[in-house]
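The complex appears here minus one protein chain, its other protein chains still in place.
Showing chain A:
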């Protein structure tokens, strides 16, 4: 490879070993940097530019975001759904992840698989399955009737969207929690009891605080992902209960209002970054990496 030789020759003569290592590191990063710049950074800048120039220069797009009465309502609904999905996910995932730490290797592998099934299933297949389950006269409705909740219409409502999103996003909640909980030394619980705390008190004062980084990582991951959901609300919800991603899609694809759509996109991005920043404050950068590690199958 002659090209590589010509590049590295001057490096070898001109740089200290550490500097050369760094130069080699940068070289390895180059393909990713080029791809990110071309396919991510430049389009982002173009969206940002559009949002302040299209149709005319100024902040009008952003002003109308907060004044047209519609966008703000959709944003509010999106944030609410994301919050509901996060809270429901927390309630479901915490005990599940905790049980995973107690389970033996075989049962644990089964539990990881079960939680990852929705993650591996095609997005469309999963959503159509939910459509069948939640349609009028469907299984879920029958279940609600059995419980004496009467006729509940699910399809086309925010409830249907929330239920389905909670299911899809559960792995993102369970795995970071599990990854953190697994590293907690269970003997700390015994230590707590030997010092006078009841088993539950020991859990609450020792295990729970130590598991919080995983909780924060899972919650922020799910919240951020929920903000951008498009297919699920489009299929299971209705235009009346649209979320921000659908509105952005309508703006850009149907109305060709790139400026307005761009402003919404930028706003969602700002909210996302704020949430991630806050979560990073709480947990340090490690938790999300741990989650990625578990997802990649490094823990089976």
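In this text, a residue touches a chain if its C-beta (ideal position, glycine included) is under 8 Å from a C-beta of that chain, and two chains touch if they have at least 3 such contacts; residues count from 1.
By definition in this document, contacts and distances are computed from a predicted model.
The chain that is not shown carries the UniProt protein name "ABC-type quaternary amine transporter", picked from "Teichoic acid transport system ATP-binding protein", "Cytochrome bc1 complex Rieske iron-sulfur subunit", "ABC-type quaternary amine transporter" or "GMC family oxidoreductase".
Summary of contacts with the chain left out: across A:43, A:201 or A:239, the touching residue is A:201. Checked against the hidden chain, the listed residues A:110, A:124, A:188 or A:255 yield one contact partner: A:188.
Within the complete assembly, residues 185, 187-188, 190-199, 201-202, 205-206, 209-210 of chain A touch the chain that is not shown.
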